[in-house]
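Missing here: one protein chain of the complex. Every other protein chain is in place.
By letter and in written order, the chains are A, B and C; residue numbering begins at 1 in each of them.
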Amino acid sequence: MQQISLGSLNYEFNRFQEPCVRISSGETIRVESEDALSGQIRKADDLRDKSTVPFSNPLTGPIFIKQAEPGDTLSIKIETIESRDGQCATYTGNPKQLCQWLGTDVPSGAHVCPIRDGFVYWSDEIKIPYQPMLGCIGTTPAYGMPSTMPAGPHGGNMDVREVTEGNTLYLPGFVSGALLYLGDAHAAMGQGELSATGLEMAAQTTLTIELIKQKMISGPRIESSDELITVSSGTPMERATADAFAQLILWMEADYGWNRWRAYDLLTHVAEISMGYYEGGGLAVKIAKEYVAHPS
Amino acid sequence: MQQISLGSLNYEFNRFQEPCVRISSGETIRVESEDALSGQIRKADDLRDKSTVPFSNPLTGPIFIKQAEPGDTLSIKIETIESRDGQCATYTGNPKQLCQWLGTDVPSGAHVCPIRDGFVYWSDEIKIPYQPMLGCIGTTPAYGMPSTMPAGPHGGNMDVREVTEGNTLYLPGFVSGALLYLGDAHAAMGQGELSATGLEMAAQTTLTIELIKQKMISGPRIESSDELITVSSGTPMERATADAFAQLILWMEADYGWNRWRAYDLLTHVAEISMGYYEGGGLAVKIAKEYVAHPS
Amino acid sequence: MQQISLGSLNYEFNRFQEPCVRISSGETIRVESEDALSGQIRKADDLRDKSTVPFSNPLTGPIFIKQAEPGDTLSIKIETIESRDGQCATYTGNPKQLCQWLGTDVPSGAHVCPIRDGFVYWSDEIKIPYQPMLGCIGTTPAYGMPSTMPAGPHGGNMDVREVTEGNTLYLPGFVSGALLYLGDAHAAMGQGELSATGLEMAAQTTLTIELIKQKMISGPRIESSDELITVSSGTPMERATADAFAQLILWMEADYGWNRWRAYDLLTHVAEISMGYYEGGGLAVKIAKEYVAHPS
Partner (left out) sequence: MQQISLGSLNYEFNRFQEPCVRISSGETIRVESEDALSGQIRKADDLRDKSTVPFSNPLTGPIFIKQAEPGDTLSIKIETIESRDGQCATYTGNPKQLCQWLGTDVPSGAHVCPIRDGFVYWSDEIKIPYQPMLGCIGTTPAYGMPSTMPAGPHGGNMDVREVTEGNTLYLPGFVSGALLYLGDAHAAMGQGELSATGLEMAAQTTLTIELIKQKMISGPRIESSDELITVSSGTPMERATADAFAQLILWMEADYGWNRWRAYDLLTHVAEISMGYYEGGGLAVKIAKEYVAHPS
């Protein structure tokens, strides 16, 4: 298996950047990534110094998938997401809209949490199950080079928990080679990602990437062992929710033979929703495959 | 146990209405309610006729809780929610924002689904687990008599799945007797309640209501066996999410000894979110009690 | 001309309330109203005491219009809006979402401003042109008794500047007599009504009310000497904007012979927008009558 070591820290989905590796469809690779804080917080007293590193979410890449052309889709099976140093870091950020209720006297200072035995040790008494996910992963658009902050049709900083071990992420290819980037692993993440800073983790991720030729999708899709999932992004969240539902319905119609209005009705009763960062991250809508298997 | 039979169908939280019953704190009662379609859809060919019944979500009530005064809180333990006639009904409504992607040629016509053996039979092949909830339940505000369509600090049409068997809902009391109304049971509900019409069910609900004197809460709270939950409502959803998080943090601070900024940090990593109707229903934010038990 | 003196202070659009007056279509009346602060701030040292008056926007009414039935429309020509005591009051409220940028150390304390010679004297150096408007005016819904805080299809707390002298407001009638309430005059108002507390003024308003039988409108409309205006409300503002545009297009189609898609195109180039309170007040979309006169 090919190992992609941590190279430059990249803060954009940059179609001009030289690929760090070229792989063939079907290959499994292991990719190292830095944490979202660019590794500035490793010990309890470390500070996030934005004067030296103003950006967040450094990614590893781009990974060039041979024979990928605009109009193809990438299938990205996430095999494992492992911590590289047995710990993760977070800090309490700007309360933004919550200052109306909580005030603004938020303490500064970072917080390093050990990871062991399947748990993140947030405090002496509180351990959080290790449920790793990738906050930021995406293909590279043909124009409008997004930074690693927003989410969009290319994926990007979706911050949804479903980009996790065992699931397959589908992303549209916009340029030759598709140019995949990834990073911003979290050791665990709450829905809504309230403070915008998760349990940020230097990681190595094992992925199997396959190319689906001449299949266009309008945005990110995820398949777990038992669910179909679409991800939309942007605000207001009412729009993202409507869009994610519409894309899921169109997927059920195109690939599974559903009547769109029957799918619309069924989703009303059985959909699940997973929220990424609540001010513009991904919004995932899900349906169990068990239902999808019986088109109506 | 006192049985509250179906009486008038009420479409408002009306502080002028004569109570249908007066109960004491600690009583368990069984309450019949009509379905959200006012019972107009009972057979396959029935139509929802808005000329005769323009409103939705008829409620049973008001239930007067003796000694309840403004500034008290109601604790409402939902014991069971049972179907009264072994079926539920739905229909495909206006696609609203989704028409941009799906068009507007939605078929009319209702759809009756049998309930048996713990499942709702949505089609010959698709059965949905019976997971009943109350879409609309609330106390009566002291002014501004809400209809049964919006949600708010009084509860109302929250449409969140957590108002379900085994959970305890807390609602602020605004008037003498608190004047509780309830109805709009769903046999199951997807997150986001896409079409706004769930699996609407005539129900009987068994509840135990206790009065907590001189405890003010700012809006609905729910306690399950293992979670604390706050519910906010209104749009844009970014605001409702921020509000629900803030209320949960303030609850952890006031009742469990948490530092608000530590709670803010922890929720970033462990919160769960449950969405009601995506255009203005309730938005529930949750944390496991296991975490809350260890204030930091 | 009939004079309606200040009577009870009403904080709801209450269909059960006894009319304060009954008038015939075509009558001109003069209506006294209290300021939005319920008259608590009259001198520099006065305080807004919410323990005695928890509500805002007291209205005068309801005015019963004889022969008005559900499905009719009221035409309300606003002749003049005059200060009753030559002054207005405001105070600096909660910065809400702005605390993210400004902090929360907002000073308390009210501020009384004299009105004379066509100006409001906000400070020694700053005088603001007197441009009075009614913040809150509406008919009474058939169900769901709104308080005087939200705006909606019945009008209510729209807070748009176009409800002003010389303009005609159209409101749908929902109950017999229509039951009009009005108040919350502002001596002037900025768009967005940032702090939610305007230059609140005790007023007497002269109106001419006419009944348009069997004409249904979906929400508030305004006609000035040279513009047609629709008002929508609610959040997110993207939805209110879309709704107000759609209602204006449908008005142009129904009453002026426009093709809806031509109107849609034209409005893209010539519409004006006026924003009420930015977190849920009215959003007004306008087109010059000069354009409307030439349907396409």
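In the analysis below, contacts are C-beta pairs under 8 Å (C-beta built on N, C-alpha and C of every residue); 3 or more make two chains touch, one makes a residue touch a chain.
These numbers come from a predicted model, not from an experiment.
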Touching residue (missing chain; options A:Gln131, A:Thr235 or A:Ser296): A:Thr235
Touch criterion as defined above, residue of A:Tyr11, A:Trp101 or A:Tyr130 at the omitted chain: A:Tyr11
Absent-chain contact - pick from C:Leu9, C:Val53 or C:Leu98: C:Leu98
Interface with the unshown chain - residue positions in chain A: 11-12, 16, 55, 143-147, 149, 234-236, 239
Contact footprint on chain B, counting only the chain that is left out: 94-97, 99-100, 103-104, 236, 238-239
Chain C residues that touch the omitted chain in the full complex: 90-92, 95-98, 100-102, 106-107, 111, 120, 122-123, 125-126, 128, 188-199, 235-239, 241-243, 245-247, 249-250, 260-261, 264-275, 278-279, 285, 291, 294, 296
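In this section, only the chains that are shown with their structure count from here on.
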Same or different residue numbers at the chain B/chain C copy interface, by half rule: same
Rounded Å distance, chain B centre to chain C centre (Cα mean): 33
Numbers and ranges of chain C residues touching at least 2 other chains: 236, 239
